[in-house]
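Here's a structure for you.
Every protein chain but one is kept in place in this view of the complex.
Should a chain be cited, it is by its letter among A, B and C, assigned in written order, with residues numbered from 1 in that chain.
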Amino acid sequence: MLRFILMRLGKAAIILVAILTLNFFLIHAAPGDPAAVMAGEAGAADAKFIAQLREQFGLDKPLLTQLAIYLKGVLQLDLGYSYRQQMPVADLIFSRLPATLLLTMTAFVISLLLGTVAGVLASARVGKWSDTAISTLALLFYATPLYWAALMAVLLFSVYFNWLPGFGYETVGANYTGLRRVLDIGQHLILPATTLGLFFMAVYMRMTRASMLEVSQLDFVKTARAKGLKPSIIQRRHIFRNAMLPVVTLAGLQAGQLVGGAVLTETVFAWPGIGRLMFEALAQRDYNLLLGVFFVSSAMVLLFNLITDILYRFVDPRIRVA
Amino acid sequence: MTDPVLSIRNLKVALPEGADRDFAVNDVSFDLYPGEILCIVGESGSGKSMSANAAMGLLPDLVRPVGGEIIFEGTDVLKLSEAQMMKLRGKKVAMIFQEPMSALNPLMRVEDQIAEVFEAHNLLTPRDRAKRAIELMTEVGIPDPEKAARAYPFQLSGGQRQRVMIAMALALEPSILIADEPTTALDVTTQAQILELIRNLQEERGMAVMFITHDFGVVAEIADRVAVMQYGKIVEAGTADDVLDNPQHEYTRKLIAAIPKLAAEAGAAAAGKTPILEVEGLNKTYVTGGSLLFSKPRIVHAVNNVNLTLAEGETLGIVGESGSGKSSVGRCLVRLMQPDSGTVRLAGHDMAQLSGAALREARKSIQMIFQDPYASLNPRSKVGRIIAEGPMAHGVSKTEAYGRAVKLLEMVDLDALAIDRYPHEFSGGQRQRIGIARALALEPRVIIADEAVSALDVSIQAQVLDLLADLKERLNLALIFITHDLRVAAQICDRIAVMQNGKVVETGPAHAIFNNPQSGYARTLIEAIPGREKELAAAG
Amino acid sequence: MLKRLTTLAAALLVSTALHAEPVMGGRANVVIQPEPPSLMMGLVQNGPTQMVAGQIYESLLRYDEELQPMPQLAKSWEVSEDGLTYTFKLHDNVKWHDGEPFTAADVVFSADVFLRETHPRLRTSLEHVESITAPDDTTVVFKLKGPFGPFLGIFEAGTMPMVPKHIYEGTDYKNNPANNTPIGTGPFKFTEWVKGSHILLTKNADYYEEGKPYLDEIYWHVIPDAASRAVAYETGVVDVLPGGSVENFDVQRIADMDNTCVTDKGWEYFGPHSWMWLNNREGPTADKRFRQAVMYAMDRNFARDALWNGLGKVAAGPVSSSTRFFTDDVTAYDHDPEKAKALLAEMGYDGETVRLLPLPYGETWQRWAEAVKQNLDEVGINVEIVSTDVAGWNQKLAEWDYDMAFTYLYQYGDPALGVARNYISTNIAKGSQWNNVEGYDNKEVDDLFAKAAVAVTAEERQALYTQVQQTLVEDVPAAWLLELGFPTIYRCNVKDLVTTAIGVNDGFKDAYIEK
Partner (left out) sequence: MADFWNRFSRNRGAVIGLALLVIVILVAVLAPLLFPQSPWRMVQRPFLAPFSMDQYPLGTDALGRDVISGLAYGAQVSLLVGLVSTVAALLIGIPIGALAGYFGGWMDDALMRFTEFFQTVPSFALAIVLVAIFEPSIQSIIAAIAIVSWPPVARLVRGEVLSLRSREYVEAAILSGQTSLTIILRQVLPNTISPIIVLASLMVATAILLESSLSFLGLGDPNMMSWGYMIGAARTVIRQAWWLSFFPGVAILLTVLALNLIGEGLNDALNPRLARRGK
């Protein structure tokens, strides 16, 4: 097991370096000069001032040197300095990371839980109205643009009914502490997490349903029936566990999509996470910050994939032992 | 005679709309008596499994019984509720299946799956269940049952898995055991062991066994009584001896006649003829699951220093069980697989050393016929193109290649119109003929037939074997016939090489091997052939 | 539209209503957008930094809505007859937030040492200065090399913020750890900054003006989404939405709320002036008739009403009406598609596509570009909008890789500071987007601007600037759009928030909240 984890970590490290290198060159291929943007912020800028900024931030060095400096820094967990925000990139990201983790994890749990439960229900009632309802809902969620769902949720639950807050991480300026703060954040979390999880909820519903139905056709289910086992036990012990295998695989893939989707959700709901940080960094051509966010989100994806793989080995003895 | 434990009367089982016939089982009646083994025999699609499944209440979706009754202990099980059926299943009637791998839950330990049978009927405490599981596993002859009980299905061999299935089925001492092709997926030696186990257990417990099979060898080995099915009807029934020795129905007669006879003739000695193919010191190892830094690879010696010669016009059989390396040898010969070392001299060229255009050219002389009639033809190509493609790749014009294709189709007894049709329009046997025509298109001198008839029903099998023998004569082909089925080998081969674990353990003329095997393994193999004793007895 | 304007006008009236006795205490909840990169105003002078740090740092003077100088750190000042010597008398009881006394030495350090290195805009103005001296602790003397008309206009907090000498002298300014905890002399002290969330300033109890400030604290909310900022105001989370905090489309709705006041004052010092750069070098835009046609084709009143809530004014020419020496005695370009078509026909415009760069500053600007494109389409000009982000936009302008490009710039109260830079030929240089980007080259205009900057009397300057404006408006080197009216939205019980030419930027000194 340890060897497996080490192996996967090694592979992940290689992919990360490759991602960093590619991102670095991609982003440097972009038009726009960060020095010029900074000079603009200062109010007026002559060429001399821009040159001064460029030198100050090492932007005048050859590209490869800049890359080498950056990669070396990353090894020391130094993600560079954000010229625009005047803060170390790592600090910026880590100050925003908890909000994103909270959002994505909640969305993840909501979608996985509701999705599989609904999928199991639908599979148990194939062809009945409850199956039709769940399947239709899944189809709709599957086709709904994430950001639009978010907007409609705000319109309905925040503007029209005024039940839930439609933006932000907590009630600004309220300075709640303790349990009240947790509840407050929880309230703010409901709409963004649900809308972010909506798409994958649909995916889990469909996949669980299909997988349950497929597994229920397999020979060992017939064996279980031949034993005289109750349908509920067959459903739970034989069908569900086997049907969950593809869902677990999918859950690992979802992580990556969630980070991407967070860019949209965080934009609509003004959620102070790295998704929004990324978009800000991009608009401001904050190279180091952008690279940093990419690095961290890719690392997150790799970490999730690793967790999934370990989990998969846990649930599937064939992979664990082989 | 005592009363039957199970009595099937005028059973009708309907197939869903759009199937090739209306009823899977049409007006079938038979009785199963305590302490007997009833074999239900038929080719694929004859409906032989359906009546058994109906008795268990385990018919597939959309297939339902529409008439007749199945009387068990005085009640018609077709009229029982699902809850009542659940009480019956496992306790009174148990079942084992063809594919023991897929019939076991891959994610559960073996002992838990056995213990579930008790749980299903609320018997014993969990601890006792585990104990009984191990006892049962001991009883069905699983070595080191304590350890095996903790294993997952994939960690057991095919035979052991089937033993687990049997242990499970016997747990509650049912009065009826339904065995649905339980040995079809197993190697011949394992098959012999499992058949013996079933026979012994049945005798010890006085169970009734309904044994479903397509293999008359197995029938001869195990049956007390036989029912032969065709197109959903029972065409003949009686005691095993009656049906096997004196079949009444034409279909039964045809089936039995189609079984390759074990008696290999002492054919014309091949010695003295010029060898066309000589294999020396052939080796192939597989390396699996290793990676550069982190794990140790597993090495399998699939072909281990194999030497063979094949004379012009001769048929050489390579026989062995799965994993013996027989297919790897065949693939190395045509270079579908790259041997690690050794020479393959084909009409003067060393096939093992060629590459690129030279290899393509040399391969014209050595072609292959494949096992699976469904997978061996490109479903998106018309038959004409499938056959003509080879010659065209070697520069023959399209017209000429298609002309030749028509001739070849006629040669394999197919209509020339076939060239404009797609493979899915043909039956399995016809497809195999197309495969043979394709192999002949390049006018090879050697043909390698890799399990070429294993996927066919026995009656079709016989036709294809006849065709091969005939073509071999007419075209003076040399044939390497790779098979796990010793009966087939006995029928068609001049000489036979027996393989085990990558090595050739014995070579010799077919009749010599069958009548007087020298190596221990060859002997085991031959003794395990189902129905052999009966056949020998009959031959006197 | 008429109804909307009247309600807005009513709101404007309320804001300047009667003054009552100020109330002590309370907290102002204000939106800050975007989150400032730093609060050290000596180093960073972008909009949000000025708005927050303007309560922390001060300069020698403030300016009223007519751009007339008022006392701040300097309680009085004198200008010599020849316009070359400016003498400031400082308050004598001023302390830095860390308790150190503020003296004339700090002024000399700030202007002559610190800002000369760090403040690009001030640096240009200081080139006119020969020496800065401190004869005693409360007196500072600026001696000029020659007359410089706008000189008295550069003592604004964002232009010349006073920084503490005792902290910065001899250090590496950019990396001084004190940058994270700014120390100024202003009415509010820096207390806390939670990135991505809020900045908290608290009352400077030792402030040198007796009784001020009135508020206990200012809580700046970082809410990066425009719609969310609007919601924050509507739900009572914030009380003040400084100009540009919410999308213009939201302004009308919010302004209609109870207890809500709107003002477009407080931007006079900046005079935000919008126009489209027209590339005078090549393509159809090189032809004066084409540029005039663009002016006639645009419906600028529609843009103001539909996009800017009717706030602001249609620009008469290069100089904003709030900037000194403005004149409206120039050619007027009304919306007249027929005239535009005639001009295009006369020049023989062949339908060549012109690229239009919108300003990547949000929805309104994007919509505006779409509206202009549609206006131009309707007179037969083919326009392709090229979408880009801030950096790309900067680069394209700096590299002159555009045909038409939206922009807006501040004028800093005087044409010599904020207008001349965009039209004089000596300012044609690649690599910057704040100079003569359009490539307009007219010796006469160069001369007029040069003379006007150093003329001593206001009358002389007015005459010269009038002439310059007339010439420019005839030539249309750039297509002027609107004098932007940025609305500050606030609860009506927040009093005296916008009283100066820089509005909210130094407004909390005087603001109080009526209960």
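In this section, a residue touches a chain if its C-beta (ideal position, glycine included) is under 8 Å from a C-beta of that chain, and two chains touch if they have at least 3 such contacts.
Quantities reported herein were computed from a predicted structural model and do not represent experimental measurements.
Listed by label, the shown chains that the missing chain touches in the whole complex are A, B, C. In the complete complex, the hidden chain is touched by one of C:D206, C:E346, C:D377 or C:E514, namely C:D377.
In the complete assembly, the contact with the undisplayed chain comes from C:E247, out of C:E100, C:D137, C:E209 or C:E247. The omitted chain makes contact with just one of the residues A:S82, A:T106, A:S211 or A:S298: A:S298. Touching residues on chain C toward the chain that is not drawn are 226-227, 230, 247, 249-250, 253, 302, 306-307, 358, 363, 366-367, 369-371, 373-374, 377, 384-389, 392.
Residues of chain A in touch with the missing chain: 15, 18-19, 22-23, 26-27, 29-31, 139-140, 142-148, 151-152, 154-155, 159, 217, 256-257, 259-261, 263-264, 267-268, 278-279, 282, 290, 293-294, 297-298, 301-302, 305.
Interface with the hidden chain, as seen from chain B, comprises residues 15-16, 18-19, 60-63, 334, 336, 360-361, 363-364, 366-368, 370-372, 375-381, 386, 389-390, 393-394, 435, 438-439, 441-442.
Going forward, only the chains that are shown with their structure count from here on.
If you average the CA atoms of chain B and of chain C, the two centres end up 88 Å from each other. Annotation: 40 Å between the Cα-based centres of chain A and chain C. In chain C, no residue touches two or more other chains.
Along chain A, no residue makes contact with two or more other chains.
Against chain A, in their complex, chain C makes its touches with residues 29, 34-35, 37-38, 44-46, 119-121, 124, 174, 179, 195-198, 219, 221-225, 227-228, 231-232, 237-238, 360, 388-392, 394-396, 398, 410, 421, 429-435. Contact residues on chain A toward chain B in their complex (touch as defined above): 3, 6-7, 10, 217-220, 222-231, 233, 237-238, 241-242, 315-318, 321-322.
Listing the residues of chain A that touch chain C in their complex gives 30-34, 36-37, 39-47, 49-50, 56, 84-87, 92, 95-96, 158, 166-169, 171-173, 267-270, 272, 276, 280, 282-285.
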